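Report on the following structure.
A single protein chain has been omitted from the complex, and every remaining protein chain is retained in its original position.
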Amino acid sequence: MLEIAPLAVAGIDLATGTAAVNGMVSGLPVCIAPAAPLTRWSLRARDAGALSAAIGRALPDRIGVVIDGIARLGPDEWYALLPEGTVLPGGAGLPVSVVEVTARAVGFTVEGAGAVAALARGCPLDLAGFAPGRATRTVFETVEVQIWATAPETYHVEVWRSFAPWLWHSLAAGLALTAGLD
Amino acid sequence: MSGYRLARGGRIDRNRPVAFRFDGRDYSGFAGDTLASALVAGGVTLLGRSFKYHRPRGLLGMGAEEPNALVTVDRGPARITPNLRATQVALHDGLVASSQNRWPSLKFDVVALNDVFGALFPAGFYNKTFMWPRAAWEALYEPVIRRLAGLGESPVARDPDHYDATYAHCEVLVIGGGIAGIEAALDAAQTGGRVILIDDQDDLGGGALSDAALWPLLTDLKARLAGCANVTVLGRTTAFGYYHQNFIGAVESLTDHLAPAEATGPRERLWRIRAGEVVLAQGAIERPLVFDGNDVPGVMLASAGRTLALRHGVAVGRAVVVMAAHDSGWRDALAMAEAGVTIAAIIDIRDVVPGDLAEAARAAGIAVHTGCAITHVSGRHAVKGVTFAAAGTGPERHIACDAVLMAGGWTPSVHLWSHGKGSLAWSEAWGAYLPGTAIENCRAVGACAGAWSLGSGVITAVLPNRKPVRAQKAFVDFQNDVKARDIHLAVQEGMRSIEHIKRYTTNGMATDQGKTSNLNGLQIASTVLGRPVADIGLTTFRPPYTPQTFGALMGHHKDALFQPVRKSVIDDWATAQGAVFENVSNWRRARYFPRGGETMEAAVLRECAAVRNAVGMFDASTLGKIEVVGPDAAEFLNRMYTNPWKGLQPGRCRYGLLLREDGFIMDDGVSARIADDRFHLTTTTGGAARVLGMMEDYLQTEWSDLDVWLTSTTEQWAVIALQGPMARAVIAPLVEGIDLDGAAFPHMAGREGTIAGVPTRLFRVSFTGELGFEINVPAHEGRKVWDAVHAAGQAHGITAYGTETMHVLRAEKGFIIVGQDTDGTMTPADMGLDWAVGKKKPDFVGKRSLARPDMDAPGRKQFVGLLTEDAGELLEEGAQVVADPDAPIPMPMIGHVTSAYRSAAAGRTIALAVIADGRARIGQTVFIPMPGRVIRAKVTAPMFYDPEGSRLNA
Amino acid sequence: MRFSGFNLLAQAFNGHQDWPEHWPDKAPKPEYDVIIVGAGGHGLGAAYYLAAKYGITNVAVIEKGWLGGGNAGRNTTIIRSNYLYDESAHLYDHAVKMWDGLSQELNYNVMYSKRGVLMLAHNVHDIQSFKRHIHANRLNGVDNEWLTPEQCKAYCPPLDIAPNARHPVLGGALQRRGGTARHDSVAWGYARGAVARGVDIIQNCAVTGIRRGPDGAVLGVETERGFIGARKVGVSAAGSTSLVMKMAGLDFPLESYPLQALVSEPVKPIFPCVVMSNTVHAYISQSDKGELVIGAGTDQYVSYSQRGALHIIEHTLAAICEIFPIFTRMRMLRTWGGIVDVTPDRSPILAKTPVPGLYVNCGWGTGGFKATPGAADLLAHTIAHDAPHAINAPFNLDRFRNGRLIDEAAAAAVAH
Partner (left out) sequence: MILIHCPYCEEDRPEVEFTYGGQAHIARPLDPAALDDAEWESFLYIRSNPRGRHAERWRHAHGCARFFNAIRDTVTDRFEVTYKAGEQAPDGAAR
């Protein structure tokens, strides 16, 4: 009988990291850390003006742009990352949709000169031209994520809670894996 | 000159000897050697055995085109890799390699008997025999064939190595690091954009590495390249596939060239490169000549001989004969002579050879024979000498030698160009295909574009010889043992397409994928068919250019990172309780909570009894959840679901049934109206993404006028199902802002308030038939509320239960599970769910399909209960139901068991099934044939517990 | 000349000079009794059975490229009949019965190898689905047995049955009569057999139109090499069926998708059978040459380009190595793509069409090779009798109108 050695760490044992991890990707330093707690809101409306009035906040008009923590993801879709404790009006009765999704996702920050290389291991976008103030929904390998360029060489990554352990270890594996190379 | 190492020369470090083992013997080479060059230096000419005839094989080429020197490299336990080309195995200290495909040894291979009786095994022989006696194919012939099949040994242990993958972007990607490639990279670098240069060697230079005259230029180009910050050079990297819109797949070897002890990090990395422009500079591959004995070990390409001498300081032999049909053979001979290799003679098929070359050869004391062809090579495991004759048929002359170099011309490498669907144009001058017009932003430079002067020559099929082709051991595909005669036989038997000839002879189907055999095969086919080569065409070039490791192509999708396992916020608690889990879609869910070594059955009976008699709690967080918000929310759900929604008041819940447009049940779930313009929708765990995608499709493309929006909240809410007569008592002390009294908060109602201080949406929903609540709280508070409810429940004997118990309890009530009781071919009527279909609604998704003739024809399977006559008999889910168990096979079947459990509440086993005209059969006996026996059962209504629903409405 | 070990030995002594042409290059005659469009395994087989079983020898098989060059020449060669519904089980088992002895019938070794097809169950839903198949198969006379994880491992040693794998093996359904055959040999064997019985095979002759008489009945086909008459035309063109049917004014419930597959470098055989996994979407076997033959599902969009996508290959190999971790160090030798025609219920259409004299055999999707002898036989029957056989009667065009679908894929839908 062909004996095959058991898995050292199985997928079912992975847990989301709780502390920052530092390493190198393609010879450049990177730090991956859990993001600070936030409140999250999915905001939808056909008419941006009505939505802006409903929640009393400015909204970016171009898809992929962020203004004061609110990104426009689609023609009728905005997504807000706001400080903990923020509460937005529900827009009841208006032709808008305001839904809190704070608990739906987990955020990571990816910082450093190697941040683009760390994300490029699984994200197919050309992030070199992804300047601060941009945000988009995309994928990391098979998992849907959002990537926000919050500052030079600094990115905030949003991922649904149950995919976070896999994404954390996939990002972290890139560091440990190549740390010793160059 | 000791052995075959030249006293001087070569781009090797003679101060760094490297010890290695091959087939159990110790050898030593130098840093800068490949395994191939070090072995030749050590006097080893026999390196392998061919696939079919097991003929002795020596080195043929110097790179990716090598078909013969395939070795297995052992880098320690579970790190053994078969079929590696010795020409591409970098030498490192302690390298352990062995030959393959021979038994008992490389020198004495018993299977070479295939060669002795080779006449019995021409191309396609296996189609003509092994058919008698009929059983012998499986009993005798195939087992023997499989024993002899394959080259190296398959790995047999889990691979401890890791692999990495990444995307990359650049404005210009240059593939091939020879002079032409480096110059293209330097030009591109001037534009300031990102440039990537790929080369499969560990040292840039390509062909120039074997041409001392070009070394100064090479050194200068490489220095200028190093100065360009925007150029990334990927060495030891092979671009293997050219996909849509300049998307290139490449694999970088990271540690195989290092001694195992120094090898840290991933073994290989997959590069997925998107390039603005692709410049192909892959050079050309020298073409063997086809003549009797051209496969004796020691017969190799002239470029291989030159590379050994100039790049590795190794003489391929002590007396070398060159058989040329192209000027490059002469240049290689002269360069090798200058490096100290004794060239016994240059034989050229052409009558006239460029004067300067002939002159230089004579000046170097090399015998020259033009207008001649080798007619035989003597020697079995190594070359002993050659026989040649004018025009191949004149009087025979002999030359003693220990190596023969073939210079048959050059084939520009158009592999990647062809992957990219660029057209090919036949070039008479090259006797090969050159790149035509590209459909991608791609251009070819250097030899692979036919733009590199390697001199000129003539293209030959089989060299002229007095012996007929069928009597010559003249090889076209050295690994798959395809001789020129085999191509003649293929055409004789009616194979006229090159694709037929290739598949019939297996020419070009070996691990080198025809790099040295396709063009010769085509040329021979052309002469036999009497049709010009350009009319016959080439077989399709398919990725990968060279074989690539599965591990590299998986990237980091290996072991624990293969695929995400989705876990709820309660998962850790369940793990601590020793729960046994099951995979449901890409989630994992607790199936049951065994205590003290209980079996699943025992645990489930205990959990069921706890829910029926006291109270149970269940993690329902994995159910799909969608927030439907907007003025047209109710109208939208009205159009999607079979049920009417407009009349549902805020604070009420309703069971929703969703069909596909073809009328078959796709999903179901309970939904609550939170407000006039807000619904909290629930779907099955497996259907969540599918349902949301389908709804977005209809909303965006069919009913884009509706003001309503869908937001996935599957992972926003943790959901605790609290079921049982004591459920209300458990949460009463925890809930604020909601009157839990039965009248104020009836079954199928929904309220908002707080529980354990956490905001909640509390629904009175029961999938068990007991008094039931579904507690929805924000996921990051889920565990806290779970613990609070668990603590509050201790006094009432609260018990956690899993999916198996949930299945039993819902089955006792006859509630369906979409995907288990239905299989995508059932209508609402089939499943007894007509009550959920809004008869007055003009339309909903699937309604029109329900009106098709067959959708309510007699004989459709209907959802019913089954009670076995033997109360203890547990039916097997999936078992078939028949009306007449004595009917002969194929026995007509009328349905199957969808669910079957032991039921504490019913005090016996119960089952649900779908049976043709099932409802009309209630009360009748049906039969479930099992291997060796028949089980009798009575058809009942699908309801085994509290039919009036009194407990539900407590 | 008859193929046999004796003749091979005899021919060895004169350089194999007497082997005749399998299928001489033929110019088309102006008129035939029957024309088959598409020289794949099904088309060539239908011509063979028209001649061998029904004595209809004035037949032409018309092929736009080289015979056996479509899906027949580029599939993963899997043979099985453990389908769920009665109609499918009878259709595919009719074929599996004919695979037995096909080499002898054609006097051409097609290397049908009954090594067993093992379908892996990775979750409770899979177990329920496979048990349902096993019970239904037993009552339909199709062999299929349930194996525990340990029995699966014993049958296929390279299998990893570690309980903590991402998709642990919870058992398997084994059809021992399933297995593989050599795809090219099937097409060439039928071609040789058909030609030996008087059938003309006309390669490099694309059909460009279908000519119909005033009553709408078929008169013959327009081709690159002129009009060729026939009262009966059987279309067996796989991925090109939609295009050919439009020539007769018919719109079909068909879409053509790329299906990619790959082989590894050849190694000493270690993999004894065929293994399939619906959950991770991949299947694998090892050919008699020692190459691992690996396939997966179709690409997601309609396409006739056989370029294929790299990310499909990545997912396929990750899936294979999840279940067979020993193969991570194996190397991919060649990838290729076929064009498979898929119907809404994933079941084939083998029937008459509304156009008198026009018959169709299509919609086999990813499963056409395994059905080759059966489909060929039934297409020949349908053409010869101008009426379907009982086995292929349910696989008609009407089922999409009246809703009587045979949806094998739905049964495998993902769980509760």
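Chains here go by letter, A, B and C, matching the order in which they are written, and residues are numbered from 1 within each.
Throughout what follows, contacts are C-beta pairs under 8 Å (C-beta built on N, C-alpha and C of every residue); 3 or more make two chains touch, one makes a residue touch a chain.
The shown structure was predicted, so the numbers you read here are calculated from the model rather than taken from an experiment.
**Q** Wait, the hidden chain, what does it touch out of the ones we have here?
**A** A, B, C
**Q** For the chain not shown, which residue from B:Gln245, B:Thr437 or B:Ser453 touches it across the whole complex?
**A** Missing-chain contact among the listed residues: B:Gln245.
**Q** Which of C:Tyr48, C:Tyr155 or C:Phe252 sits in contact with the chain that's absent?
**A** C:Phe252
**Q** Which one touches the absent chain: B:Arg57, B:His257, B:Arg272 or B:Arg566?
**A** The one listed residue touching the chain not shown is B:Arg272.
**Q** Identify the residues of subunit B touching the omitted chain, counting contacts across the whole complex.
**A** Touch set of subunit B with respect to the missing chain: 243-245, 247, 272, 274, 421, 439, 661-662, 693, 696-698, 700-702, 704, 842-843, 847-849, 851-853.
**Q** In the whole complex, what residues of subunit C lie against the chain that is missing from view?
**A** Those residues of subunit C that touch the unshown chain are 240, 242-243, 251-256, 300-305, 307, 309-311, 344, 400-402.
**Q** At which residues does subunit A meet the chain that is not included here?
**A** That gives, for subunit A, the contact residues 63-64, 73-75, 77, 124-125, 136-139, 144.
To be clear about the criterion, only the chains that are shown with their structure count from here on.
**Q** So, what's the distance in Å between the C-alpha centres of subunit C and subunit B?
**A** Spacing between the chain centres: roughly 22 Å.
**Q** Name the residues of subunit C that each touch 2 or more other chains.
**A** 158, 160, 166, 315, 325-326
**Q** Send over the residues of subunit B in touch with two or more other chains.
**A** Expected reply: 156-158, 165, 272, 555, 557, 559, 562-563, 565.
**Q** How about subunit B: which of its residues touch subunit C in the complex?
**A** Going through subunit B, the ones touching subunit C are 51, 79-83, 119-120, 122, 125-132, 134, 137-138, 142, 145-147, 149-159, 161, 163, 165, 241, 243-244, 247, 249, 270, 272, 419, 421, 468, 470-471, 485, 489, 492-497, 499-500, 503-504, 511, 513, 540, 542-544, 547-551, 553-555, 557-559, 562-563, 565, 582-585, 591, 662-664, 684-687, 817-820, 823-825, 849, 852-855, 857, 876-880, 882, 889-891, 893, 896, 929-931.
**Q** Which residues of subunit A touch subunit C in the complex?
**A** Per the stated touch rule, the residues are 1-2, 4, 6-7, 10-13, 142.
**Q** Which of the residues in subunit A come into contact with subunit B in the complex?
**A** 2, 4-5, 7-14, 42, 44-46, 76, 92-93, 95-105, 117, 120-124, 126, 128, 141-143, 160-163, 165-167, 169-170, 173-174, 177-181
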